[in-house]
Structures are given as structure tokens and as C-alpha cells.
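Structure incoming, see below.
Removed from the display is one protein chain of the complex; every other protein chain stays in position.
Here is chain A:
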Amino acid sequence: MIASPRTAISRSPDRLISLLLLPVALIALGPILRLLGEGFGIGSGATLSHAAEVLGRDSTLTALRHSLATSGAGTLISVAIGAGFAFVVALTDIRAKGALVFCLMIPMMIPPQITALAWMQVTGPSSVLLKTLGIAPPLGSPQPLHSAWGIAVLLGIQHASIVFLTLRAGLRMIPGDLVEAARISGARGWRVWAQIVLPLCLPSLAAGAAMTFVTALGNFGIPAMLGIPARYSTLPTLIYQRLAGMGQSVLPEVAVLALLIGTVAIAGVLAGRLFLRRRAHGLVGLSAQPLSLSLGRKRPLVEALLWTFVVLTLVLPLLALVATSLIPAYGVPLTHKTATLEAWAEVLLNQPVTRRAYANSLLLATLAAAILMAVAIPLAWIMHRRPTRLTRAVDALVDLPYALPGVVLAISCILAFMRLPFGFTLYGTLTIILLAYLSRFLVVMLRPVQAAIGQLDPAMEEAAASAGARLGRRLRTIVLPLSAPAAAAGAILVFLTAVNELTVSALLWAGGTETLGVVIFNLEDSGDTVMASALAASIVALVIALMGVVQLSASRLPKGTVPWQG
């Protein structure tokens, strides 16, 4: 009755496994803490005056301004797209919601540099698609996406699903009877939406916007592909260019830049959490009946609008990407005579760099998924069944390496692992990338497993204890099999995110440790657009296939496991 299951037995063997928290905390949070130390001048000789000097430079201020402008505009575009879709999907009776949501999620799961690459194949004078259709602008006219607006629009499309997911979750918390009460009071249509639904979901919308802003701020792939050719630098690309051009000597300087972007991001994260905390206020405990407004005869029109948008922002760029990957050389139009799979064969079978990148990325993604799966189940169990101040702190901070921009984590990892005791260094090895991935993606793995373990009836384990099973055996025979599906879904998500990853590895790679993200970027940078497109298209195919696996198994997974199912 009063007995809450969480206050149950705690005995000495339990305390031993709490030791698991220590390495997890070290790997997940250590690098970030190391960076904070660097910023305050601990252990590097750098002082606050150095920080002030870096922050006062024109290049820093310009990059900061560009970062804020592109992420701000991108966030507005994301809000427009994401909120539109969320309201229609969550509130109305349109058909094929599952397929629509799946398509809306794809841009978020595709690596940003691939998004940029694909869009560049739609616009501009050398677009294969436009040439094939005969509507390409004349040679020499500028690529319209190589601009601040181009960056903002693509950031907006890439991150619209964040707004969508947060807002939809908020809308689902609004009890249907609130709307029914408004309708019985005589309000209808727009009035219900504007006076009841909108005010209630505003905190969710604000939280989604804050998260989108933070993600856009940390995005490296899009400003790198679109901004660097136009000499339009944002903070992440500035850090990348400084580090790539000058090497380790600029570490103290880029650490300050990383702290700057980290500070802006944390402000965004905190704002998001604040809004999220407000949204549940006053809505708890009421009967939650999902809202379902009938669109009537307008339904086909609304559906057509939504799907047209999906075709324009997802199908068209991907078609353009595939078109480019099928021509023998850049600039040749695609016809049934010129079409060739040469680039695909070259990328997947012949080129040592791309093959190595595939091997590296798949190895890193597999290792990260496997290690995190092994850690996440006992960790989530401890956090849920034996909460202490330490586990709550880990729970609150574990978001940080994922929420903070990738460049911040990359710089943190360089600082933390470059000079280890006994003259040992991890810089330039696959291990440093793996450690960075473990830190960054722990939360991606942990949350689904936490959801699954949170839904496990504690009586399941108590029944096993009564049957005589000790802790180890209970974890192995009861908790593991019951949380395995969620862990598998989490592992696929980690795998997906790790394969897509560019920002962290762009700063951590060295000859021989290239990842897929890095190679696409380098191929495009050196003008090998056709090969870059073939490689990118193959990755998109892999990503969509893996997402499909998660989607198909969603009905068998505990609620809350698949992020886009909610």
C-alpha cells in the first residue's frame, strides 16, 4: 500500500554493481568536465585574458552572429513545418499517419552533409536532374544554396521533426474532454484551436523550438557543405577550419570557441527543460482521450498538401542525389544511354578510402551499439530500482554530451585523451572516436531501456527473488529478456546515429580512421560529386532500411522505445 517498490531491499551485492556508475560517469561526462576546466585555464596555461582575446576577435563575433542567425531562422522554419504537421497529425482524422510520420523522420536520420549534398543536386547550374529535364540555369550562375538562407532552409527542414515530436507529445497530453467542453460551450473550429488547444500546447512548442535551436546551432554538416564555399563561417565550421588548418597548436583557442558555443547551447537546453516542466502543469490526472477532429470534405486536400510537401523536401532531393550518382562524370545529363553504375561500383568495391570508411563506420557503430547495450541495461536498472543522489545526477547530466554540439564534445575528447599518462595518446586513433561515440550516444541507448525497465512490474523481480533467484540471476533471466527488445531498438538507433555521424569524427579523424561522414565531405570538397552522391545514396538506403526494421518491430516494443512512435 504505502510500500513503494523503489524503497525495496538494498543489500551489499547491490552496492557493488553501483561501481558500474563510475566508469560510465567518467567516459560520458569526463571529457565535458575537462573542457570546462580548460576554459577556466586549468592545466593549460591559458588564462581568462586569453579567452577574452579570442572572444573579442572579429572572426569569432562574425561566426557567432552567423551561427545565431542561421540557427534562429532555421528554428523558425522548423517550427512552421513541424507545428503544421503536428497539429494535423495529432488533432485530425487524416489517413496513413504512420507513413507520414516515418517520412517526416527520415530527414532527421539522414546525415546533414548528405541532406546538403542532395539539395545541391536539385538547385544550381550543374544539377543533373534539372539538366535532364532541360530546365537548368545557365552555367556560371551561382548555386543559390551557398548562402545564409540556404543554410537556414536546410537546417529548418532537417530539424523539423524535433518540433513535430515534442509538440505531438504535448498535444497527446491534452485531454479530449477539454475540447469537448469548449464545443459544448458553443466554440467551434478555429476558435477551439486558438483558444483551447494552442494555449495548452504552447510550452511544448517552445520546448521543441529550444531543442531545435540547440541542434541547429551544433549542426556542422550543412554549414560546412554550404557555407565554406561561400566563405560564410559559423562557430562549428570556424572551429573545424582553425583546427584543420593549424593543428593542435590552436587547441586553447578552439577550446574557448567550443565553450562559447556550449554556453549558448546550454542556455537553449535549460530553456527547453523549463518549458517542458511547465507543460504538464494542471493537465495531469484528467482522462486522456486523444483528440480527433473530423476534417470532412477537406481531408483529401489536406492530405495532398502534406504529401506534396514530403515529395518536395524528401523525395525530390533524394531523386536528384540518385540521378547524380548514376552519371559517368559531373555535368553530363542523365539519359538511358549515359546512365551507369560505375560510381557505385567504384565507391563500394574499388576505392580503398571509401571501403575503409565503410569498414571504420560500421565497426565504430557496431562497437558503440554493443558496448552501450551491455552497459545500458544494468545502468538503467540501477537508476530505476536503486536511485541515489549519484544516479540522479548521472540521469540529469547524461543528456549533455548528446545535447551539446558535436564540436564541443570533439574538442573535449581531444583535450581529455590527447595526453594520457606515460606519453600515451589516443589522438588520431579509432579509439578516441569510439570513446566520443560512447559518450555522445549513451543517452540514445539509455532512454529506450529506461522506458522498458520503468514499465516492468517490480513484482516480476520480487517473484524471482521469492523463488530463490539472486540478483545476478534475476538480472540475467528476468530483466535482460524483458528489456532486450527495447535494448535492440536502442542499439539500432545508436548504430544509425553513429553511421550518420560527421561532426565529432570530422575533428577526430586522421589518415586511416576516416568515417563515412568524413569521406562524403572530403569527396565533395575535392569535386568528386558523383562519387560522393553514390556513397551518400548507399548510406541513405542503409539508413532507411534500418529505420524500417525499427518501425516494423515497433508494435512489439514497449511504449516509448521508438522515438518517433511516442
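The criterion applied here is as follows: a residue touches a chain if its C-beta (ideal position, glycine included) is under 8 Å from a C-beta of that chain, and two chains touch if they have at least 3 such contacts; residues count from 1.
Convention: contacts and distances are computed from a predicted model.
A.B. asks: Pick, from "ABC transporter ATP-binding protein", "Biopolymer transport protein ExbD", "Phosphoribosylformylglycinamidine synthase subunit PurS" or "RNA polymerase sigma24 factor", the protein name that UniProt gives for the chain of this complex that is not shown.
C.D. replies: So the chain that does not appear here would be "ABC transporter ATP-binding protein", according to UniProt.
A.B. asks: Tell me which of A:Ser185, A:Ser249 or A:Ser466 is the one touching the absent chain.
C.D. replies: Among A:Ser185, A:Ser249 or A:Ser466, only A:Ser466 touches the chain that is not shown.
A.B. asks: Give the residue, chosen from A:Ile94, A:Ala230, A:Leu482 or A:Ala554, that touches the chain omitted from the document.
C.D. replies: For the chain that is not drawn, the touching residue is A:Leu482.
A.B. asks: Touching the missing chain, which residues of chain A?
C.D. replies: 1-4, 7-9, 11, 457, 459-460, 462-470, 473, 477-478, 481-482
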